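To start, the structure under review is shown below, and the notes come after it.
Complex shown without one protein chain; remaining protein chains in place.
So, chain A:
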Amino acid sequence: MSEILNTLMQDARIWQGHRHVQTTQTAEPTGYQVLDNQLGGLGWPRGALSECLLDAPGIGELHLLLPLMQRVCTEGRTVFWLNPPHTPYAPALAREGVNLDQVVLVQTEDEGDFLWTLENCLRSPVTGLVVAWPGKLASREVRRLQLAAEAGSNVCALFRERRYAEQNSPAALRLELEPDEHQALKVNVLKRRGSWPGQRCSLDMAQRADLSFRETTRIVQGPWSDSTG
């Protein structure tokens, strides 16, 4: 038995969990300390794909990327939105401090154009972040995108439906997003390059609709505070 095990151990095809080498990959902090901790203190991997799998919009998925988006815009690099399912609302983005001059919205008609555009954006040095809604993607195409992402050193977030969680994917980071109590966002790490998956955390996203401050904003502030106090 041990002999068989020994031959297996020597086989290069066997990956041994306890011996893995810590890969040094560059990453961008997500802006959420809790999530960064779960991702080994790194954040969004650069030069690789990140997948966000969710059922429906409106659970705080854009706020997950907002800190990075703000940072990229201030650095003067461009954020590409590829085939967003709805209109990114300009007044809201401006309010969040995203410089809209750096935001480019791209709509493609077919899948070939989509892949081509994404590849080109990823390879360019002007890109800081690409957020894309690919719809259906074959595993082979994800691989192609992963290679394109490796050519550049940009963060690329793909938003896909949650049913693709079952499908395997060469993306470096896969996050499953679910709504949690108190309008929070539950993040479930499905895959993480160079480490074990399975981390879970819950991010407070209530501020996206000003809900946590709801009560305080309703207090009428007057000029009389000094006299009465």
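Please note the rule applied: a residue touches a chain if its C-beta (ideal position, glycine included) is under 8 Å from a C-beta of that chain, and two chains touch if they have at least 3 such contacts; residues count from 1.
Just so it is clear, contacts and distances are computed from a predicted model.
Not shown: a single chain whose UniProt protein name, out of "Simple sugar transport system permease protein", "Cytochrome c-type biogenesis protein CcmE", "succinate dehydrogenase" or "UmuC domain-containing protein", is "UmuC domain-containing protein".
Listed residues A:120, A:139 or A:168: the one in touch with the omitted chain is A:120.
Although one chain is not drawn, the whole complex shows that of A:41, A:58 or A:198 it is A:58 that touches it.
Seen across the whole complex, the unshown chain contacts chain A at 55-63, 73-74, 76, 78, 85-97, 99-109, 113, 116-117, 120-121, 124-127, 178-180, 183, 208-211, 214.
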